[in-house]
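What you see is the complex with one protein chain gone and the rest in place.
The chains carry the letters A, B and C, assigned in the order they are written, with residues numbered from 1 in each.
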Amino acid sequence: MAHLTFNSYGKTRVRLLQVLRDRNRDEVVELSVKILLQGDFDDSYQTGNNSAVLPTDTMKNTVYVIARQKPVESIESFALDLGGHFLKRVRNISNVIVEIKQTPWSHISEHNGAFVQSARERRVTRAQLSRSNISIESGIRYLQILKTRHSAFTGFMKDEYTTLPEARDRLLGTVLAANWTYSDQALDFNRLHKEIRSRLLEVFAAHDSFSVQHTLYAMGEAVLATFNSVREIALTMPNKHCLLADLSRFGLDNPNQVFIPTDEPSGHIEARLTR
Amino acid sequence: MAHLTFNSYGKTRVRLLQVLRDRNRDEVVELSVKILLQGDFDDSYQTGNNSAVLPTDTMKNTVYVIARQKPVESIESFALDLGGHFLKRVRNISNVIVEIKQTPWSHISEHNGAFVQSARERRVTRAQLSRSNISIESGIRYLQILKTRHSAFTGFMKDEYTTLPEARDRLLGTVLAANWTYSDQALDFNRLHKEIRSRLLEVFAAHDSFSVQHTLYAMGEAVLATFNSVREIALTMPNKHCLLADLSRFGLDNPNQVFIPTDEPSGHIEARLTR
Amino acid sequence: MAHLTFNSYGKTRVRLLQVLRDRNRDEVVELSVKILLQGDFDDSYQTGNNSAVLPTDTMKNTVYVIARQKPVESIESFALDLGGHFLKRVRNISNVIVEIKQTPWSHISEHNGAFVQSARERRVTRAQLSRSNISIESGIRYLQILKTRHSAFTGFMKDEYTTLPEARDRLLGTVLAANWTYSDQALDFNRLHKEIRSRLLEVFAAHDSFSVQHTLYAMGEAVLATFNSVREIALTMPNKHCLLADLSRFGLDNPNQVFIPTDEPSGHIEARLTR
Partner (left out) sequence: MAHLTFNSYGKTRVRLLQVLRDRNRDEVVELSVKILLQGDFDDSYQTGNNSAVLPTDTMKNTVYVIARQKPVESIESFALDLGGHFLKRVRNISNVIVEIKQTPWSHISEHNGAFVQSARERRVTRAQLSRSNISIESGIRYLQILKTRHSAFTGFMKDEYTTLPEARDRLLGTVLAANWTYSDQALDFNRLHKEIRSRLLEVFAAHDSFSVQHTLYAMGEAVLATFNSVREIALTMPNKHCLLADLSRFGLDNPNQVFIPTDEPSGHIEARLTR
C-alpha cells in the first residue's frame, strides 16, 4: 500500500461580488476565493470513507454566508474569518489556507452605484491558519510597469554564446508580483496595501537601475525599511524585453525610440528579502 | 477550377512600443498592429506565382520604419500613414485595412520616464483605404462597467421555459465594446476618444435602465447627439450576469448585497445606431 | 432620435454535456451554444418596453429542454432544432442564428463510460434561419498543422524594406480555421465532417507549396471537387512562423533542424472559394 505524504483539498475560483450599501456611496468588492484544507484525510483516499470530508460545495456556500454575516472590509479580514470558521468546523484538519484575489472597481466620476474596473492588477492575500499559528501574506499581481530612463545592464559575465550587447540606456519593463508577510493580524490592511504599493512604484520609478536584480532589491529593501509591520517580502519581476528595432538596414537611426515588445522568451528574476 | 470570391492577406500582432522623448516628459505609445491587403492576388493562389505578393515580413518592417519617420501622434493618424503607404506601394490592391489596438500607459506620479499600465481596456481603430475612399472607425474594447442601482428588467415575454423572475433592482455589468465611424480624417482623434469615452460612461452611470438594450441605445444616442463628427456607432454589451446568492436556505436574507458573478453563459446585446 | 440600423441579442457560451446512454457504449457530446435573435426589437431599445423580448435566460433553459427531447445526433441537426424552435416561438424575429462549438471526447481504450479529450481542435457549425431560408455553415477551429518538407516561398515582390530571404525549403505551420457551406439540410453531417477534415489534411500534407496562399487554394479546391454537398468554403491560415535559428555566430551550421516558433507577429492568409 502506498503512503500519503501530502494531501490538500478544497474549492477554488469561488466568485463573490458584494455591494456595501451602508455608506455615503455604494462600494463594490469583487473576489475570487480559494479554500484548502490539509490534515488527516487518509481514510477518504484509501478506503473511500467520506465521513470526515466536508464537501467543497459546502465551502462555496459558506463563502456567501460569511460575506452576508460579516461584510468584506478587507480581503485579509475576510480570509481570517473564513479560515477561522473552517478550523473550528472540521476536526480532522491541521491547516486551512484561504487565498483571495480582488478585482479593483472605481466609481464613475461622482455617481453613486456606477463603477469601472480600473486595472488588470489584482490585490491578493493568503492566510494560513493552523491550530497554533496564523500567518498572513498579502501582495500584488499583474502590475505592469515600465522605465524609459535610468536603466542599464553592463559588466555582465560573457561566454562563447553571449551575443547581448552592453546597454547603458535600455527600457526596463516588468509585470510585478509582490508578496509580503505581515507581522500582525490587527492591522489596517487597506491602508497598508495602498502605501506599500505606492512605495514599490516610487522606488521603481526613481531607481538608477544596473539590472532587474538591482532594482528588485531596492524596492524590497525600501518596503522593509518603511513598514515595520512587514516581516519579509518576495518580489518576482520577469524581464519583459523591449528590443530596440534595428533600422540601420533601412538607412535610419533609432536613438532609443522604436522598440519591439515581446512576451516570450522573457527573463525571470525572483528574490525574497528579510531584515 | 474553383473561383476565388474573397481574399485577404497581411500581418497581425505586429507589436510596437514607441517612446516620444521630445516633450516635457517622455510619453509611451504601445500598439499591436494588423495590416491586411485585398485585391487581385488570384495568381498567387492558383499558380503559386508570388511576384505581386509583398511579404508580410516586409509589412512588419514597414511598421517600424514609418513609426521612426512619423512618430505615432494618434492611432488613427498612424493607421492612415500606414494604409496610405501600402496603397501606393502595392499595385494589385484595391483595399488596405489597418487595425490598431493601443495599450494604455500612465506616468507614475511626477516621474519622467516611469509608467504603469493603467487598465485592461484598449483603444482601437480600423482604417480602411481604397483607391477612392477612406473610412475610419475607432472605439473601445474590454471596458468593464457595472451598475449597482437603477437597473431593472421587467415585463418581458414569457413562455413555458421562462423561469427568470422580474427584477426591479438588479445588478447590471458588462464589458463594453464600442465602434464609431468618424465623418472626417482631419480631427483631433485623441481629444475625441477621451470625450466619447466619458460620454458613454456618464450615460451608463446616470441612465434609469429598463434593460441592457435600453441603456445601450441611450449611450449610443447620446454620442450621436453630442459629437457631430461621429456618423454612426455600434455597441456590444454582453450581460455579464451577477446572480443574487440564495441565502434563504441558511436562514438569511440578502437585500441585494451578496452576488455570484459568472462569465458563462452570458447575454449578448448588440446594436448599431445612426442619425 | 437615433436610428437602429442593426440589432441582435441572445445568449452565448451556454454549455451542455450530454451522455448518450442508449447505445453499445456511452457517447459524450460537449457543446458551447450561442443563440442570436434578430428582428424588430426597436421598442425595447427606444422605450424600454420588453414585452417582445424573450429573456436570454429562457434561451439557456431551452437548450437543455431541447437536448432532453431530441438528443444531439450532430451539432448541425441540433442547431436546426434550436433555430426552428425560436423562429416559431418569437414573433418579432426575422432571423435566428445558432452557433455551436463541439469539444471532442474519445473513449479510453475499450472502456464504456470513460473518456479523454482528444484535441484542442473544435468542430463548429452556424445555422441561420429566416422565415424563408435556411443556411448551414460548418467547419473546424484550432487545427494546428505543420509541414517540414515541400514548402517554399520565393519570387515575391521586394521593396526597400524587404529583408526576408527567399526560401526553397522552409517550415510551414498554421492553425487552420475552415468554414464550408452545405447545399442541403438533410445530409449525414457527422460523416461529411470527418471526410472533409481528412481531405483538408491530406492535401495540406501532400501539396508542393509555393506559399500559404497556394496551399490554401489547393485545399479548398479539393474539397469543392470532392464534395458535391459543399457549395463554398472559406479557409483562414495564419502563418505561424518558425524562424531558423542563426547558429553561425557560434560556429555551427543549421540545415533546417533548429527553429524558433513564434506566436506574434504572424501572417494572416484568408480566402473564400466557390465552384
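Convention: contacts are C-beta pairs under 8 Å (C-beta built on N, C-alpha and C of every residue); 3 or more make two chains touch, one makes a residue touch a chain.
Bear in mind the structure is a predicted one, so any value in this text is a computation, not a measurement.
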item: Selected residue (touches chain absent from view) among C:Tyr9, C:Phe189 or C:Phe204; value: C:Phe204
item: Selected residue (touches chain absent from view) among A:Phe78, A:Phe153 or A:Phe259; value: A:Phe153
item: Touch criterion as defined above, residue of B:Asp40, B:Glu73 or B:Glu160 at the omitted chain; value: B:Glu160
item: Contacts of chain C with the absent chain, listed as residue ranges; value: 15-21, 26, 28, 30, 61, 64-65, 67-69, 71, 105, 108-109, 111-120, 143-150, 171, 201-202, 204-206, 242, 245, 247, 250, 252, 254-262
item: Positions on chain A contacted by the hidden chain, ascending; value: 1-15, 32, 34, 36, 41, 44-58, 60-62, 65, 89-90, 153-159, 161-164, 209-211, 213-214, 216-217, 220-221, 224-225, 232, 234, 238-239, 263-275
item: Positions on chain B where the hidden chain makes contact; value: 160-161, 163, 249-250, 263-264
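We adopt the following convention: only the chains that are shown with their structure count from here on.
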item: Whole-Å gap separating chain B and chain C, where each centre is the average of the chain's CA atoms; value: 23
item: Distance between the centres, which are taken as Cα means, of chain B and chain A, whole angstrom; value: 29
item: Multi-partner residues of chain A (each touching 2 or more other chains); value: 250
